[in-house]
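Sending over a structure as structure tokens; questions will come in a sec.
What you see is the complex with one protein chain gone and the rest in place.
All chains are identified by letter, namely A and B, in their written order; residue positions are counted from 1 within each chain.
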Amino acid sequence: MRLDLKSLTVELGGRRVLDDVTLSIGEGEFVGLVGPNGAGKSTLLKAIVGLLPAGGEIALGGEAARSLSARETGRRLSYLAQEREIAWPVPVEDLVMLGRAARLPSFARPGPQDAAAVARAMRRMEVEALARRPATELSGGEKARVLIARALAQETPLLLADEPTAALDPAHQIALMRVFADLAGEGGAVVACLHDLGLAARWCTRIVLLDAGRIIADGAPLDALTPERLRSVYGVEALFADRDGPVVHPLDLAGRTPG
Amino acid sequence: MARHRHRYRHRLAAEALALAALLPLPPAAAEEGAPRRVVSLNVCTDQLAMLIAGEGQLHSVSYMAQLPEASMLHEEAARYPVNHGLAEEVFLMQPDLVLTGTFTTRATTALLRRLGFRIEEFPPETSFDDVRENMLRLGRLLGRDARAAELVAALDRGLAGGAAGATGKLVATYSANSYTSGGGSLAGAVIEAAGLKNLGARLGIAGAGYLSLESLVLANPDLVAVDGREYDAPALAVENFVHPAFRRVAGDTKLVNVPARSWLCGGPFNLEAVRILRAAAEGTGR
Partner (left out) sequence: MTGTAGYRLLLAGLAVVTALLFVCSLLVGPAEVDAMTSLRALVSDEGGLMTLVMREIRLPRAILGLSIGATLGLSGAVLQGYLRNPLAEPGLLGISPSASLGAVIALYTGVAAAFPLGLPLAALAGAALAVLVVRVMAGTDGGVLSVILAGVAVSAFAGAMTSLALNLSANPYAALEIVFWMLGSLTDRSMTHVWLALPFMAFGWAMLAVTGKALDALTLGPDTAASLGVDLKRVRFLAVFGTAASVGAATAVAGAIGFVGLVVPHLLRPFTGSLPSRLLPASALGGAAMLLAADILVRVVMPGRDLKLGVLTALVGAPFFLWLVWRTRRRMV
């Protein structure tokens, strides 16, 4: 399913947070959305979900997002918010099952298909052992993985994730990147906001660099993340290498290292 | 039996006429040394004072004496300046005797005593003995013993006729908030004088007490005495009067309108309440 953004503009509190963003994402892409704090990455995802009023056009699978019902939108995309809110001590299994909500009619109970999807998602995120534990009693990392499992259980063509690797240890961070890459390989599309340039460069098929609400760069990781761009956008000097794939690692603030 | 009833009714009518005749009679002057400027703060003492006091003796009555809901002598009371029971008002009137009930504001009474006024408190009447005692005592205080004795005699004559030909029917008084009058209350004494049985007393209620709607329905009294004026302005207190169960039990034939003012205070006018109940019990109208 294609995601098409045309001249997307968002104003919040009189400030232009997103300015004339045009972007198309297709099947099989794992897009890393990167940029400094305040660049508008979260806002972009929220606008796509429909949580913010936006100027311009958003199309999901060729249809205008505005014309879709909330339920229909929930069938086409899943969203992992930056706020990891869990209001009640719901067992993990039931929480992940919430991801199936968009597919089920109002009073229907989950069926075997839903149970299978939940099991798959929990296996992918390695939280099967926590199935009956109240979600609020988990550690930060476990909670994060459970919430990602919920988004995976939705099994939508498009997955939008806002800082999914926050609170995860390195092993789980990499495991998650693998999961996203696999999803893209299976024909889905993933857009993830990432702060970690190394992860983004190594695992994403495409990088979109945002700064002050505008797209600065859009392309393959090493095409988008050049030393000059890192200097001008992030203000950092980075190490570029290749170890079975791109390695990008910020070293120090720009203008500090000699040469 | 019927002849007894007729005789009684004639006697009662005669007493009522005599009572009516007594009222507008210009009172004779009081004795020497009696109070010359009396102020009454309580609707019951107001009415007794209006009946007993001599010419020019009673200076002011409470505002309630002029309310038809509370006072039998509301028209009489129009002749007097009213007070609202405030110490300052009373002070400005400079009375030599102040009449109050025991339930008049404690603070006001205490303040007036401190200011040096003579206060005489009259407890609320719960029986006709109390009524007689209050009337005679007021007569003594005002130096109008003869007049008080006259009124007590008239009351006694009126009551004497009531017991004859008692029908023994059961009556329940029912007022706002499901209150009824039981034994040891003035209303109870009136009911007794009318030759009827009081449901409140039967249920063991002393004074005024709560009578649940259920108990009222199950007792199924012959008469239910209410104050017809009570349910004019809306309030929850009077909601039970439109309750379907109440309406079924206290249908039109059983409902008796006894104005609260006729038995709120003790006095010769209580005979009016007795008359109404008697007439209702005999089924000859209200």
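We take it that contacts are C-beta pairs under 8 Å (C-beta built on N, C-alpha and C of every residue); 3 or more make two chains touch, one makes a residue touch a chain.
All of these numbers come straight from a predicted model, not from anything done at the bench.
Enquirer: Of the residues in subunit A, which ones touch the absent chain?
Expert: Output for subunit A: 46, 49-51, 69-75, 77-81, 83, 85-91, 93-95, 97-99, 101-102, 104, 106-107, 110, 115, 132, 134, 147, 150, 154, 160.
Enquirer: If the hidden chain were put back, which residues of subunit B would touch it?
Expert: Where subunit B meets the chain not shown: residues 176-178, 209-210, 212-215, 217-218, 220, 233-240, 243-245, 248-249.
Please note the rule applied: only the chains that are shown with their structure count from here on.
Enquirer: Averaging over Cα atoms per chain, report the distance between subunit A and subunit B in Å.
Expert: Each chain's C-alpha centroid was found; their separation is 86 Å.
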